[in-house]
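Single-structure report; data block below.
One chain of protein is taken out of this complex; the other chains stay put.
Chain nomenclature is as follows: A and B, assigned in order of appearance, with residue numbering initiated at 1 for each chain independently.
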Amino acid sequence: MIPGSFDYHRPASLDAAISLLASLGEEARVVAGGHSLIPMMKLRMAVPEHLIDLQDIDDLKGIAINAGTITIGAMTTQAELIASAELESACPIIKETALLIADPQVRNVGTIGGNVANGDPGNDMPALMQALDAQYVLQGSGGSREVSARDFYEAAYFTAIEDGEILTAVRFATPAAGHGYAYFKQKRKIGDYATAAAAVILTIDGGTCSSASIALTNVGDTPLFAQAAGEALIGSSLDQGAVAAAVEAAKAITDPVADGRGPAGFRTHIAGVMVGRAIACAAERAN
Amino acid sequence: MSKINVRMTVNGTEVEKSAEPRTLLIHFLREELNLTGPHIGCDTSHCGACTVDLNGKSVKSCTIFVGQADGAEITTIEGISGADGTLHALQVAFKDNHALQCGFCTPGMITRGYRLLQENPNPTDDEIRHGISGNLCRCTGYQNIVKAIRIAAEQLNTAEEAAE
Partner (left out) sequence: MNDQTIPPAAERAAALQGLGSSRKRVEDARFTQGKGNYVDDIKLPGMLFGDFARSSHGHARIKSINKEAALAVPGVIAVLTAEDLKPLNLHYMPTLAGDVQAVLADEKVLFQNQEIAFVVAEDRYAAADGVELIEVEYEELPALVDPFKAMDDDAPLLREDIKDKMDGAHGPRKHYNHIFYWEEGDKEGTDKALAESDVVVEELITYPRCHPSPIETCGCVASMDKINGKLTIWGTFQAPHAVRTVASLITNIAEHNIRIVSPDIGGGFGNKVGVYPGYICAAVASIVTGVPVKWIEDKIENLTATAFARDYHMTGKIGATKDGKITALSCNVLADHGAFDACADPTQFPAGFFSICTGSYDIPVAHCGVDGVYTNKAPGGVAYRCSFRVTEAAYMIERMIDILARKMDMDPAELRMKNFIKKEQFPYTSALGWEYDSGDYHTAMEKAMETVGYKALRAEQVENRAAFARGETRALMGVGVAFFTEIVGAGPVKNCDILGLGMFDSCEIRIHPTGSAIARVGTISQGQGHATTFPQILASEIGLPAEDITVEEGDTDTAPYGLGTYGSRTTPVAGAAAAMAGRKIRAKAQMIAAYLLEVHDGDLEWDVDRFQVKGNPEKFKTMKELAFAAYSQAIPGIEPGLEAVSYYDPPNMTYPFGAYICVVDVDVDTGVVDVRRFYALDDCGTRINPMIIEGQVHGGLTEALAIAMGQEISYDAMGNVKGGSLMDYYLPTAVETPVWETDHTVTPSPHHPIGAKGVGESPNVGGVPAFSNAVNDAFAHLGLTHTQMPHDHWRVWQTAQRLGVTG
């Protein structure tokens, strides 16, 4: 499995990367960790003429937690997300999710930016970003803009990112102290994409669920923000009826393909099971 | 497409070569540097036979272009033992505990274990299993690999305590 030929660029700054991208046009692709793009290139399903490697751009790295906002640079690896004690304390579901992605070697190079930007419905971080109501910071030659994770995904590998733009960071409000969270993922083995996975973030106030957001991985051609499922929980005591309603609401928006993980009906069913279990786990963790 | 010049430190030696940008790191190591310890198994970043240490992290060299590794410090299985030829505790423990059979996954497995034990010097068996979950072995069923890594950890810790 040998990729086609390309020219390699490694700009030292974001501006340089953006101007390269502008000048090279649509035959150029940016590469972060490359663990989605390079396998596609080895299969010659992607044949870019130019690769722009973002690894030298310091502006794209790091985790900043301040004033109720968490900002994660696009080039932050999954391993760095896992290793950050501050992030674990402020938003533990990131680590929980990252640990379910691929394997240690892949997490050492795979980045959050690559995971959310490439539009692969099998990736785990997009649904989590939707559950967290994250904003993606996109920068192009015309400047910077933000797009909500919930609006970013259009179809498999099609996103709101415009030609010439680079996703530079993800940003979201620090979840409330005491929030409950869980990312549940069923997969066939380590390294597999989800048969179905669910991210749940909720808060409980005096026994009543005061906020809830739920999103699903790999049961549609995009990650799915299950708004109705979250709403079904808000105001409830997370009783059986409310959870069942949330599960049904989540299942209703799924549209998975049949693949080696099972037919569509099974994957929808598993999405429901993951949602139910993630809610239970999140409720347990909330205080 | 123009060739690029790459420099890296491999097993402590600085190398500089020109290469096609699309050259995969595993091919660069094996074909250009004749370091045939790391192997190609699956080509799709699942099996981990190509695992090398890059800037202090385990990576799969079948899914990294040589340009991405420009400037990097790389350790392969050939660089795990001491400069005087003394075997690393993992190399000894793999042999002593029958942690390999055909040997094809072994370089990647040991190279991964080498980094794992620096990340987590006292891993539980479960942590070892997760730690090597990016490396497939078809022969051993992993049981003796887990055991060998655990024993190597104990030996490295004992040696470190003795040195203190």
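Going forward, a contact is a pair of C-beta atoms (placed from the backbone, for glycine too) under 8 Å apart; a residue touches a chain by one contact, two chains touch by 3 or more.
Predicted model only: the values in this text are computed from it and were never measured.
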item: In the full complex, displayed partners of the excluded chain; value: A, B
item: Selected from B:N5, B:S18 or B:T36 as touching the chain missing from the view; value: B:T36
item: Residues of subunit A in contact with the chain not shown; value: 1-2, 4-5, 44, 103, 186, 188-193, 195, 259-263, 266, 269-270, 273
item: Residues belonging to subunit B that touch the chain removed from view; value: 20, 22-23, 27, 30-31, 34-44, 46-47, 49, 76-78, 80-81, 87, 90-91, 94-96, 98, 100-107, 110, 128-130, 132-146
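Convention: only the chains that are shown with their structure count from here on.
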item: Subunit B-touching residues of subunit A, taken from the complex the two chains share; value: 1-8, 10, 31, 34-35, 38-39, 41-42, 49, 51, 53, 55, 79, 102-106, 108-109, 190-191
item: Subunit B residues touching subunit A - in the complex, by the definition given at the top; value: 1-2, 4, 20-22, 24, 43-46, 48, 51, 57-60, 63-65, 67-68, 70, 112, 116, 130-131, 133-134
